[in-house]
Each structure stands twice: as C-alpha cells, then as structure tokens.
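Here the complex is missing one protein chain, while the rest keep their positions.
In this document, chain identifiers A, B and C correspond to the written order of the chains, with residue numbering beginning at 1 in each.
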Amino acid sequence: MAAFANILVGGVFHAAVLFLVAAGLQLVFGVQKIVNLACGSFYALGAYFGITFIQYATQLGISPWLILPGLIISGILLGFIGPPIERMLRSVYGRDESFQLLLTFALVLMFQDVFKFVWGANPRALDSAYLIYGIIRTGDFSVPVYNLLVIAAAVVTAAGLGAFLQRTNYGRILRATAENRDMAEALGVDVRRIYSIVFTLGAVLGTTAGALVVPTAAASLDMAIEFVIEAFAVVVIGGLGSMRGALVGALIVGLIRAYSIVFFPELEVLAIYMIVIAVLIFRPAGLFGRSLA
Amino acid sequence: MAISRRTLLTSAAAVGALSASGQVFAPAIAQNKPLRIGILAPRAGIAAAPGENGIRATQWAVERYNAQGGIAGRKIELVIEEESSPKDTIERFSKLVQQEKVDCVQGIISTGVGLALGPVVEESRALTIYWDGTTQDGVVEKIPNPRYLFRSTDNECEAIMSSLLTIKYWKGKFVTVAGINPDYSYGRNNMAAFIAVLKRFNIEHKVVTEQWPKVGTMDLTSHVAALKAAKPDLIFSSLLFADLPVFMKQAHAAGLTEGTKLVFPAAGWQHTLMKKEFTPEGMLFGHNTLYFANPNASSLAKEFVAWYEKTYKDYPEWEADRAYFAIASYKAAVEKAAKAKGGNWPSQDDIIDTMVGLSVESLGGKGSWRKDHIADQTFVQGLTTHKNNYDFVTLGTFETMYSTELQKPPGADFWEWIKTAQFKV
Amino acid sequence: MKVSPAAIVALCGTCALALLPAVVPPYYAGLMIPFFGYAIALLGFNLLFGYTGQLSFGHAMFLGFGAYGAAVMSGVLGIKSFELVLLTVMVASAAIALPMGLLCVRYVGIFFGMLTLAFGMLFHSFLFKFYSVTGGDSGMRVPRMNILGLEFAQYNKIEFLAGPFYYYCLGILVVAGFVMWRIVHSPFGLHLRTIRDNARKAEYLGVHVHRFRLAAFVISAAFGAAGGAILGFRIGLADPELVYWTQSGQLVFMAVLGGFANFFGPIIGALTFTLLQDQLQSLTEYWRFVLGAILALIVIGFPEGIAGLANDLWRRLARRVA
Partner (left out) sequence: MTVLLETRNLSKVFDAFRALDRVNLAIHDGELVSVVGPNGAGKTTLVNLLTGLLAPTDGQVLFMGKNISGVGPVELAEHGLARAFQLIQIFPKLTVAETIAAAVISRQKKRWRLFSRLAADDPINKRVGEVAGIFGLRHRLDTVSAVLSQGEKKLLDVASAFALDPQVILLDEPTSGVSTADKHTIMKTLIAAAKLAGVKAIVLIEHDMDLVAAYSHRIIALSEGQVLADLPPDRFFSDPHLIETVIGKRRGH
C-alpha cells in the first residue's frame, strides 16, 4: 500500500512541477496567442537565480526556514525581464504568428549562453534546503514536506489564476482581450498595457516555478531546452490556451509517467507521447482547447 | 624542408638555454614554428562541465610544457573548438585539420560523436586522441583497428571494476538487485556488464527492477518510488550527469539509501555535488582515472589539484586526467621519436609507431597505449566516507586497479571475454 | 523569350557554387555539403511556409527520415547506389507524411506548428528509446555509396566529399530547385498561394484547401528526406540530434534569414547560416548568443530577410538607373 502511495505522490509532485511550467505558457498564449518557446529558459533562469538568491540570503544569516518565501520572492524579482521582452515581441505583433515563435526561439539561443556565462558549466544546487522542513514518514511511505509544499504551491497557483481570471474585474478584461482583441481595444481597454502585464505575469510564473522546484533538484545548462518538451506535451494534451487544460494535462502526464516508470520502465517518455498522439487524433484541439479549423 | 642558416643558429641558442633549465631534451634542429594542437570538447549543455575539466587540464599542461621549451623545442599553441552534435563536430574537426592545419587533435567525450568521428579521423589521416566516449556498441564495426585514432579506455572498465569490488565487499550480502541507469548506450552497457560479471562468478542474484531515466531528468521521485517498491538489497547505477546528485537527494529524502548497498561506478564525474547531507557512507563510488584526494597521488597530481583548486575554487574529476594523459603521451611519443631520429622533427607515422606501447605518468597514475590504439590507465574506486573537511563525500578505503585487469584484450569480444577472463578479486 | 531575372540569379548562383571548390580551401567545399542538404530540404519547407502559409516546427523530422533511411538502406541492406537510396527515402518520407499530414493540415498557424513540433519530438524519443533497432544515441552508420554508379575509389572520403560528391549535390540542388520552381509557378502552385493568402476565399474559387495543404506537406517531406540523405552521407551517421526540436528551429531560422517570401530566400539563408555559424564558432565560445541576437534582429528589423533586402537594393538601383 505504501508503495502505491509513494508512486501516487511522486506522480502528483511531477504534475505540480509540470503545471507550474505550463501555466505561464498557457496564460501568455491564452491572452496574446504567442507560443513562448523560451518558457523553459524562464524556468531555468528562476532556478539559477533562486539558488544564488538563497545562498546570498543564508550568508546574510537569514534563517533557512524562510527558504520557501525567499524563493518565491526571487522568482517575482525576475519579473523585471517581462516588460523588455514583451516590448521586443510587440514589434512583431502585427505580423505572422511564426515571427513571434521565432523571436522566442532567438531568446532560447541567447539564454543558453547567458546561463553558462553567469553561472558556469557545473550544475548548481541548494543542498541543505530540501529537507529543512523535514520528512513525513509512516512505515514505508515517506515524502519530504518540501514536495508537498510544491504541490500546494501548484494548487494555490491554479486556484489563484482561476479565481483571478474568472472572478476579478481585471481577469474579465484579460479574458475579453483574449476572446477578441480588437473589440476589447474598441471598448477602451489599453491592450498594450494588458499584454505587458500578462507577459510579465507569465514570465514570473515560469521563474517562480523554477525557483520553487530547484531545492528538490538542480539547475543545469540543458534544462531550458529539455523542459520545453514536457511543457508542450502538457499544453498539447490539455488544449492550447486553457488553464484548466494545463492542470488536467499536467496531472495526466505526471501520473501516467509515474505508473509507467513502475510497471513499464522501458516506455517512460514514450508513454507521454502515446497520450499526445492519442489526443491529437481524437481531440485534436486538446481536451479543453477550442477547435480551430 | 630547407632550414636556413639563420634558424639553425637561433635554435642552437634556444637549445643552450633549454639545457641550462634542466630540460634534458636538446634537439639539434628545432623548428621554431609553434606546434598547434586542436582541442574538441563540449562547451555547452549537459557535458559542458567535464569538457571544461578537460580544457583546463590541457591548458595547465601546455603552460608547464611551454615553460620548459614546449614539445621537442616547439612551443605549443592550442586551438579550441566545440564538440556538439556529430554533424557539427565533424565540421569543426575538418576545420582543425584542413584549415588550421593542427599537428594533433585531442578531445571528444560523447560516445555518439566519437563513433561518428572515427571514420573521418582515419580518412583525414590526422593523429587524434580521444579523451572518453567509446562504449562497446558498434565500436568494433565502426572503427576496426584504426591507424590514426587513439581511443580512451573502454567505458565499461568502471562497471567491471565496480562489479569486482561489489563481489569482494558484499558477496553473499545481497540477492535482489535494482538498476537505474541513463537511457543511452553507456548506461545500457554498464548495467549489462554488471549482471554479466555477477553471472561469471555465479553470484545468486535477482534483478527486481531496471529504470532507464532520460539523460538529464530533473525529477526522479517517481523512479525512486519504483525502486523503493521493489525493495532491492543493492542498487547499481551509472548515472553521471546533473541527474546523479538529484537522484541521491531524492533517494535520501525517500529513505531509499539507508540499508541499501549502492554501486555507482561513474559518480566521480559529479563528486563535488555528492554532498554529505544526502550521500551515505559505505557507498561504492568510482572516480575512474582521477581521484583528486588520492593520498598516494604523484607530486604532479598534487600540484595540479592545488592549482585547480586555487584557480577555480573547485576540484577536478577524471576528464582532466584523460585530457592530461592525451597530451602527456603525445609529448612523450614526439620527443622519443625525435630522439630516435637524431633530433629531426619526426613524421606523424613515426609518432604513431612510437606511441604504441608507450607508457606515461598521468595525473591519476600510470597510463599506456596498447597496440590496438586503446589506452590502459589506472582506475580508482572505493567506499565513501564523511570523515573529511569537504562538504562532499570522498573515499575511505579504496582500491587501485590497472585497466589491463578491467579491459578486454585487443580484438576480443567484450561479452565473451567476461565469460572467460581470469579476474583477480 | 526574355530571360527572367530569376533565371539570371539561378545561373549566377550555380556558376559561383561550381567555381567554389577551385577557389576556396577544401574545408569550405566540404562545409558546403550540409548547405546543399539544408537548401534542398528548405525548398520543400518553404513550399509549405512561404507559399502555402503553414509553418512546420518539426521539419527536422523529415531530414531524419532521409538520414535514417539512408542508414537502413546502405548500412543494413548494403545498397550501394545513392540514387536508389535518395528516391526510396523520398518516397518513404512522403508515405509517412501522408497520415501525419491528414492530422496536421486541418490546423493552421500556431496549432499546425505545435502539432508538427509534437510529431518531431515523438520521432526523436522513438529513435532514442528503441536503441536496439535505431542505435539510440550512437545512431546508425551511413557507409559510403557510389554516385551515378561510379565508385571514385581513388578518392578517400574527404576528397570525395569536397570533389565529385560536391558537384553531385550541386546538381541535385539545381534539379530540385528547377522542379520546385516549376511547381511553384504551376496552376497547383498558384492554388497553394491562394490558400496562404485567404483560405476561405480560395475555397469559393474551387481550391481544395485541405487536399492541397496535404500535398504541399507530402512534397516538403520528400524534399526534406532528400536533404537528410545528403546530410547522412556527409556525416556517415544518422543520429537523433538531427531531429531534435532545436534543429527544426534552425531550419525556420535559415528560411527567415534568407527571406521566405522569395523563392531563393531559403537557399540564401542556408548558405549565410552555414558560413555564419562556422565563423562564429571559431570566434567565440558564446556563439549561440550572437546567433540568437542576429535572429532577433532579422525578425524585428528585416522580416524580408536577405533576399528582401537585396530586392529593395536592386529596385532602388534600377530606379536610379532608369
């Protein structure tokens, strides 16, 4: 029984990580119809910067118990990269979608060398931080409290984003702009500012996710490129642009991956792609996406 | 190559200076054209760290050699290019050989790239020394008995040594075995080699689960859960990239590592990240051909480690030794061939012929070249300890073995060899 | 019959490339082989992107079909004739692209890009996973083949690549270019362009939008495989790196760098990219940053790409002369 619980928690944990990565991508696409290939780079940036931020904080004597809020703050601080990048993307809004996609691909190339230049080739990690909040252990079942906090963070983000988009006034404006940009503009919505804020929010979601998850793992140079694949798998399954889709997509990928690792270890990555293809055939717009001819 | 009288005089003067500085070697005629060596190493992505280790060790060696007059009187100039995908690396190699006209190419860490580049090396007739990256798959067929290519020890040596030490330390103390290895030829072959050696010594064992995470996976919690469910007595893992410390951290958090025997032949690549918090003592830990804190290391090695630590605030791993061995053995071969030719600069064929059978003192200990152009080097593996003043684990008890005991003889089939070889345990 | 400017450009380009090996050191002649591979693949890619308005972000997959096809045929089956391999991989790639295309062509814009990216990554993980069949990360060997039935045994592979094979690839590029020129200037080609500009209106003019998008997808797959076979032959190995998503991104980069609105744009883009990457790699360890910055500059400042710039310059010159 404990083994089942371990596997379940492992799957949910991976789903939480995936959702945090995909949420930023979904938000930006949902409102601005931009597919941000650099979502992995924002995630890696959050991870690297989170490590430096916490190491600096511990040198200043700040108690290790404050690591979680510290990481979240470091993720939010990185929000400053949002507006300039959005400003760059704005210069190609009028043009074909492929130009925006390509611009984010340029970002991926540039960020690759920024990581190596600033943080060097060796993988970086926060070692003492992971178990600071202890481990819950009953019999064979055990899970670090930090993992549960990451899951909680994903749930809070999902709920927060959902509430923000559905209930707040600002959220409605965002959805209106997403639905029909020209109409929103006609109704006096400053779309330019909205896009800047949405893109920054998307970026912050990515960087904070990276910072939050790094204590359980490490930051390495190939992360930015590898994470794009899993984030896209989640988004294709869930449906491009739908936040609920990202949540369900993340859960599906997380759990299927966890169970295939236990029962068919050979299939692991392929299991995820089997789902992606199945969704493409039967629900091409994804489970929650709007089908576009 | 007509040597003008003027160069004759200046080189004679150089020779005088050299001998004064205790440099034994005194070539009668030294071309003063610098000796250009091409380096091909990863500088981005997941293999950037070992690539950096190799480049730094080569630069250190070149500085030391140039301070003593270079190789056979010629100063060494390094031309560094990046090893990335097989296609791009072949282009960079061609640039080094055809455009930069380097005298020797050294480098290559990835297996895939090494196998792709092999035939190109032979076609280009360019002396090339690999640092790493040759696993059994396809090696025989893709680069059969090379002339210009010198390849590192087979990548399975560390697995063979770990298997032998596992039997030595824990024979009869384990039955269920689990594997978690990177999903590419290196990981696959190491796991298979481990099982083959257990069978060779008919050790009773039962493989309960085999995990194959993709290289660089950052979330291994599900793999750890699967391993825990299988309740193994022993875990064999040749993880060696950034995923290794992540696995240890997540395994420790899940209580997987307590009471389970751990056999990690390639952990040395990430040794500074294997922190004491999550890496237990008594784990079989492979440092391959360079253990930085080896008490009976040579003064050369101690000097290198001290330099590395002072310059980079870090400790080197075996890729540094592989790079050093490449350039040190090249230097020794060139100088020996030059002496044999009475001081004239030796041809590439002379150097190659001298290289075979040559043995040199590398950072991690003795190293030599076999007649099939595969290296023999000294391997170090042992059980981890926390009793040190670093924040990561080092080796408590450890063994040193020469690869002649760990590597199939020239021309033999690896899997057959395991079944028949006389291993000294 | 007035010789069209395009014919002049094609002629000059071919002559320049023909003279290249005599002028530049052999390394650069060898460097041109991947350029030929990419140029041929980009002709197909641009039929889909520039002419039909569909951006495929998994196009490296078709180069992979070509390379692995060549590996299977010459490495495993021992087939020696490169022409046979070339034709077979083109047909095979087209055959695989058919069912895949049926799925993808119902989508446009970003959705189409995402689907092709997903398929590309599926093929990459398939190559990695079934290593017993595909050799996994060490890939599959592509042994040397003869061209036009000739062995050229007197050349070793390096000389062979920089010599006979160079001209052979130039020939294939010229043929491929001519074939694609005819396609693009045929009734079929015009209907593709109507789909790009206004698919709804095109339908009302009797244009089979879905079927034609699928046809363009299949043709681009065939051209991609031809390019992949040449790449595989040059490297001597077909490996999963060839189909990784960043390679597909690089193909789009070349097309936009050259100017996808122009027929010769992608070919110019492939040439510029190959030389640029070669020079940058020797210049700095951080060459990816520079490439990324150049891509951003092109996308923002010069969306018409090099061909567009050349056209503007030519027009300004012509106006000043006239």
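As a convention for this text, contacts are C-beta pairs under 8 Å (C-beta built on N, C-alpha and C of every residue); 3 or more make two chains touch, one makes a residue touch a chain.
Bear in mind that the values here come from a model prediction, so they are computed numbers and not experimental data.
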Considering the entire complex, write down the shown chains that touch the omitted one.
C
Based on the whole complex, identify which of C:Thr14, C:Ser81, C:Asn156 or C:Thr194 touches the chain you can't see.
C:Thr194
Where does chain C touch the missing chain, residue by residue?
179, 182-183, 185-191, 193-194, 196-198, 200-209, 212
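Here is the rule we go by: only the chains that are shown with their structure count from here on.
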Pick one for the touching-chains graph, please: line, ring, star, complete, other.
complete
Measuring centre to centre, with centres taken as mean CA positions, what chain is farthest from chain A?
B
Report the inter-centroid distance (CA atoms only) between chain A and chain B in whole Å.
37
If you look at chain C, which of its residues touch at least two other chains?
128-129, 288
Specify, in ascending order, the residues of chain B that touch 2 or more different other chains.
43-44, 183, 214
Interfacial residue positions of chain B with respect to chain A in the complex:
43-46, 48-49, 51-52, 183, 209-214, 216, 218-219, 221-226, 228-229, 241-242, 245-246, 249-250, 252-255, 270, 272-273, 275, 277-278, 314, 391
Enumerate the contact residues on chain A facing chain B in the complex.
3, 6-7, 9-11, 13-14, 17, 112-113, 116, 120-123, 125, 127-128, 130-131, 135, 137, 140, 142-144, 147, 213, 216-218, 220-223, 225-226, 257-258, 261-262, 265-266, 268-269
Within the complex, which stretch of chain C touches chain B?
25-27, 30-31, 34, 128-129, 131, 135-139, 141, 156-158, 231, 234-237, 239, 241-242, 277-278, 281-282, 285, 288
